[in-house]
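Quick one: the structure is below, questions incoming.
Removed: one protein chain of the complex. Kept in place: all other protein chains.
Per-chain numbering from 1; labels A and B assigned in written order.
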Amino acid sequence: MAEMVSLTIDGLKIHAPAGTTILEAATDANIYIPHLCSNEELAPYGACRLCMVEITQGERARLVASCIFEVADGLEVKTNTERVLNVRRLVIELLLARNNKHPALRKIADELGVKETRFPIEQKGCILCGQCVRTCREVVGVSAIGFSGRGITRKIATPFMESPPNCIACGSCVYVCPVQVIPMKEENGVRTIMKYDYPMQKCRKCGQYFAPKKQLEYFSKITNLPLEHFETCVDCR
Amino acid sequence: MKKVKTAQELKNLQEEIKNSRDPEKPCITICAGTGCLTYGSQKLVDNFRAEIEKQNLKGKVEVRASGCHGFCERGPLVVINPQNIFYQRVGLDDAEEIIKETVLNGQIIDRLLYVDPVTQEKILHEDEIPFYKRQMRLVFGMNGNIDPNSLEDYLAIGGYSALIKVLNGMEPEAVIEEIKTAGLRGRGGGGFSMGLKWEATRKAPGLPKYIICNADEGDPGAYMDRSLLEGNPYSILEGMLIGAYAIGSDTGYIYVRNEYPLAVKNITIAVDKARELGILGKDILGSGFDFDVLIVRGGGAFVCGEETALIASIEGRSGEPRAKYVFPSERGLYNKPTNINNVETWANVPLIINKGAEWYRSIGTENSKGTKIFALVGKINNTGLVEVPMGITLREIVYDIGGGIPKGRKFKAVQVGGPSGGCIPESHLDLQVDFDALSKVGSMMGSGGMIVMDDRTCMVDVALYFLKFLEEESCGKCTPCREGVHQMRLILERITEGNGKEEDLKTIEWMGKAIIDGSLCGLGATAPNPVLSTLRYFRDEYEAHIKEKRCPAGVCKALITYTIDPELCTGCMVCAKICPVEAATGEKKEVHTIDQDKCIKCGACFESCKFDAVKVS
Partner (left out) sequence: MKTRVKKIIDKYHSDKGFLVPILQDVQKEYNYLNREALNLVSAFLEVPISQLYELGTFYKAFSLEPRGRHEMKLCTGTACHVRGVSLMKDNIERILQIQAGETTPDLEFTFETVNCLGACALGPILVVDGEYHGNLSISKTNRILKKLGKKVKIDEES
């Protein structure tokens, strides 16, 4: 069993296993800390900076990202100091300047008392939380998409801005995006993600379209089982 | 050179080389650092070598191409020994004359001597020149005595003595204690105690341990590290060897900025020669200590000067920093204990080992020991690299060493610490330069870039310049830096274009605090410094731009106009000929005018008018 540590969050004494992050410990204790780039299934990333909290260890007080910082014995955490709220307000205003429509961002803005962003709005949609790229890399394991560019020109990209050769059209990136900016639709046996088409496989038994062909080819490759094995839908197997 | 297998063999080799050199033998040293190479000094070196051949002096007169001597304003530089004569602004065709007159006949060529601008005296020796007099060139001074591609030269001046001392009977912990006691703080910007870093890395569990030399000098306007790597790569290797021994590491990396081809070349040669000699590799000097080095080139990203981004780059990823809640000394390269230090910091190590921590402590201030090399550039008479003891005042650096502001203009500010630092105005010129004093006034030591500005420099424009730089160099991972710096840049741009709003200054101050607190790494956390410091000391300039739509320094394009003074114009038609949009017009010998509707403020007329008739307002 993992060693337990005790820390305080907003005055509340909490016990959490060593190796967990402040955000995890807070969530378990029903203490809310806003966050956009963290996801239980993914390694901590610490990019959006909404989850900042103020900690005191001994004499020093500083701000850290709660999704990365691991709990320690005697740690004092404050989730709503003025310094913390200032950072959160700046972050949400900056994100609203990229996407001032999505309810997930609006909700956080409301909680922070931010009505509108003061910055000029350049509607980009994507907030660069990286969940899509990280999911494709860490969970799906194909790294079909990645980042391109750096700084303000950074964006989510397919290699050479063309049809991603490694994509298996699983749609994980679409589901995981907190602001739902990756479009996906299915029509006439074709799934379209972003602007790329992926033909679907018809079940050998019931004739329904159930999975993209590329996905089944991928399963066949990694399991070394013949493709025919995968050409029947789950219900019919 | 034969391989040396014991400390004694290396000592003997040192002696042998020293003894084989006649201190009275004439030696011509030509500076071939990148700065002087830009002046064409390679041609000068070739000319000297050709002349020596021609006059059958080969073997009788030494010609040496050295690294940077520091006085970049006055290049090409040539030093004639044994008389220690210092020639500056040497013409590329002067080789023959110098050999004939000075080397063979002992005659001084007056026109090549430095003239003191105040006393009008001609000065013969380097250390009497005001630029050099107030410096303390403990680390950098060696450049003048060695050809960076010659291991023998380094050994001849006592190089690798510190390594011998360490491997010959100092325990690793003792070495660490010595560095700790000496108080050497990182010279790359962080200013953290090198000794403590070494200790933490040594104590951290896990093998192998790595050491890294950070030569990704990215601050625009700073080139100290490059000149050290180019001019004396062996000193850095020696420092790294000692550090690796103390920490228990057997593999080192030297990460060099991609834009420094000569530095890469020279450190590569130094490493090859060190291997040949046997002081890199297995069982160095019979001590049982193994160490070797890999040279890695950067990919062109300022952010890779940040430790964790540098590590990511070596690991084959893009230069994205990670939060330093766990330091690289515990989990760094490939998740192993890693110690990273800057070039100049490594170069200080042999000095401390050779002369002792107590000696080192006698230089500098209470909390900042030793010397620091600064790149003194911008609106300054004596541009170059200067090495001074910590605690020297800014005034001394700018006026006594730097020779003051050119063209009789007035000092306005000095930017220290590059894009992470701040501007320091005239009121603080008596500040004693050290880590803590600089932080107190809103700046920081940084890597050592010192950019001097005069009354024709617009501080809002300077802040905008740094923001544009950081916006381009930001890795883009975290919101406060990527978006925050971008938005700050947009605000400042508006201000320089005459579209500033009343609330902009408050917004900048609020954003600044939040970006400092919220950023993932040092780049973002220090990005607001230039804006905040210029706002602190030059608020009136910002207000003039916003409230009066006026640029007091006459720089911001949208807020200035070029006009021709009819009293001074001679009608020479030069401006009309060069104007790309035909805004400047006039007849020969008649007063010219500039059509403000057509003028694109390119500045070509201002630059070309020989009668100072074009005015900026």
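Just so we're on the same page, contacts are C-beta pairs under 8 Å (C-beta built on N, C-alpha and C of every residue); 3 or more make two chains touch, one makes a residue touch a chain.
Treat the numbers as computed from the prediction; the structure is a model and nothing was measured.
J.: Consider the whole complex, including the chain that is not shown, and state which of B:Tyr465, B:Trp510 or B:Phe611 touches that chain.
T.: B:Tyr465
J.: One chain is left out of this view; which of B:Gly141, B:Gly158 or B:Pro220 touches it in the full complex?
T.: Candidates B:Gly141, B:Gly158 or B:Pro220; residue touching the omitted chain: B:Pro220.
J.: From the listed residues B:Gly183, B:Gly384, B:Gly422 or B:Gly448, report the one that touches the chain absent from this view.
T.: The missing chain is touched by B:Gly384.
J.: Would you write out the residues of chain A that touch the absent chain, in ascending order?
T.: Its contact residues with the unshown chain are 142-150, 157-160, 164-166.
J.: Considering the whole complex rather than only what is displayed, give the residues of chain B touching the chain that is not shown.
T.: Residue positions of chain B that touch the missing chain: 34-35, 37-39, 72-73, 75, 218-223, 226-227, 258-260, 296-302, 313-319, 334, 375, 377-379, 383-384, 415, 418, 449, 451, 453, 457, 462, 465-466, 469, 473, 475, 574, 577-580, 602-604, 607-608.
Keep in mind that, in the parts below, only the chains that are shown with their structure count from here on.
J.: For the complex, give me every residue of chain A touching chain B.
T.: Touch residues, chain A against chain B: 46-50, 52, 63-65, 68-70, 83, 86-87, 89-91, 94-95, 97-98, 118-120, 127-128, 130, 147, 149-154.
J.: Quick check on the complex: what are the chain B residues that touch chain A?
T.: It is residues 301, 303, 318, 322-323, 325, 471-480, 482-487, 490, 507, 510-511, 513-515, 517-520 of chain B that touch chain A.
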